[in-house]
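Removed: one protein chain of the complex. Kept in place: all other protein chains.
Let's turn to chain A:
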Amino acid sequence: MAALDDSTAREGVDQETVDTVRSVGERYKYGFSSDVETEYAPKGLNEDIVRLISEKNGEPEWLTEWRLKSYRRWLQMEEPSWAMLRYPEIDFQDQYYYARPKSMSVRPKSLDEVDPVLLATYEKLGIPLKEQMILAGVEGADGAPVEGRKVAVDAVFDSVSVGTTFKEELSKAGVIFCSMSEAVRDHPELVRKYLGTVVPYSDNFYATLNSAVFSDGSFVYVPPGVRCPMELSTYFRINAENTGQFERTLIIADKGSYVSYLEGCTAPQRDTNQLHAAVVEIVVLEDAEVKYSTVQNWYPGDENGVGGIYNFVTKRADCREARAKVMWTQVETGSAITWKYPSCILRGEASSGEFYSIAIANNRQQADTGTKMHHLGKNTRSRIVSKGISAGEAQNTYRGLVSVHPKASGSRNYTQCDSLLIGGNCGAHTVPYIECKNNSSRVEHEATTSKVDEDQLFYCRQRGMDEEEAVALVVNGFCREVLQALPMEFAIEAQKLVAISLEGSVG
């Protein structure tokens, strides 16, 4: 597309046409990089780097030790190879494990002190960090924000959190929403109590690596009985080159509380692969509910599979007490490689877990994603709705586990996973593991694979849509059940993203 970027309107050609053509070529619109002076830890990974990261974050000794313990464990582990993913071996020594904008070396006290380049980056991404910008054009008469439109944002840039909005308003409700490093400093007792209790440091290769080198992520604590007054959101941005991002998020919903958390991610367009290995831990106590939505739009690489993010993520929610509820919703459109299985441990009696997923793989993308539902408590419920779409030369795999333990009597699971194939060079695979170990539970699984329905396409075309629009509409219909599970703002964004991700896949 480089040629297009330089083109200007020739005689007889409308400037508008040139712009339109250019915007179509720019399929990944978040591919820009910001010119930010960045401070790196030396390349590679060893105990000194782990100590350095810990020191940069000003962490207490127990956490440094925990990181080192993880690092030593990681050295003994083998990279998993069971997923249906093909990629060249990752050189873990050829990465930066810590990068922070220079301007962040002294932590700004408020958003006003943050480097304008950083703020501009988020603005360009459409993430409002200035609180007044959240009003989305609808302002009350006295300038007060309109209820229900507010979203508190924690913005993470490479390895550090740039800032968190609406902190004050949240703290009035007793909700703690801050970056992980702040939480370690200000609420060490909570961090120490819960960190690593859902995803232990020795859990798996990537989670263990994350435990050793994790940088910022978000920390949320919702006290008993509190319904979080606004949506919480974290926006992850990888900017620096050759840098891995290893954020760690910890969410604790205390008894009877409710919180909805959104997560978005983008990265610049580069022709080298970048590593992203995050861990998300969610603790849900009695009667509490957590809604976790992700729109993952890391740079997917170009049509020839050059560049793109390697996304190896461990996400798990622990419904520790009775009637706890968790809902994962994910829209996975980005990354060259996706390896991600948000899971629910349904320990509390009558606790429930839901998983709604759209995974789109186009060009040379490969996705191996799904969920695990561990039914341990009596009368636990789970529901899985997964929609996989493959186009171009992509491979898309649903891999999931539903396990009902002997003691989890009266439990119920329903799983539906549908795959859609666009074009003859892609693949769609389903690998579910279903284990039912008592007879009072009911487990149901169904899966289908098909191509975009010719009749539906014909109907749309007949009404004047071009083929790409028609496919986007049909695919959006195919994904409807999942899109409906997203918070409204996200749903609209996701719908657009679905269409963009499939551009160029038809014809």
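Note that in this section a residue touches a chain if its C-beta (ideal position, glycine included) is under 8 Å from a C-beta of that chain, and two chains touch if they have at least 3 such contacts; residues count from 1.
In this section, contacts and distances are computed from a predicted model.
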#### Entry: Omitted chain (choose from "Fe-S cluster assembly protein SufD", "NADH-quinone oxidoreductase subunit D", "Solute:sodium symporter small subunit" or "ABC transporter permease") - UniProt protein name
"Fe-S cluster assembly protein SufD"
## Note on the structure
Contact with the hidden chain, among A:64, A:449 or A:476, goes to A:449
### Chain not shown: contacting residue from A:77, A:431 or A:465
A:431
### Query
What residue numbers in chain A mark contact with the hidden partner chain?
82, 406, 409, 419, 421-451
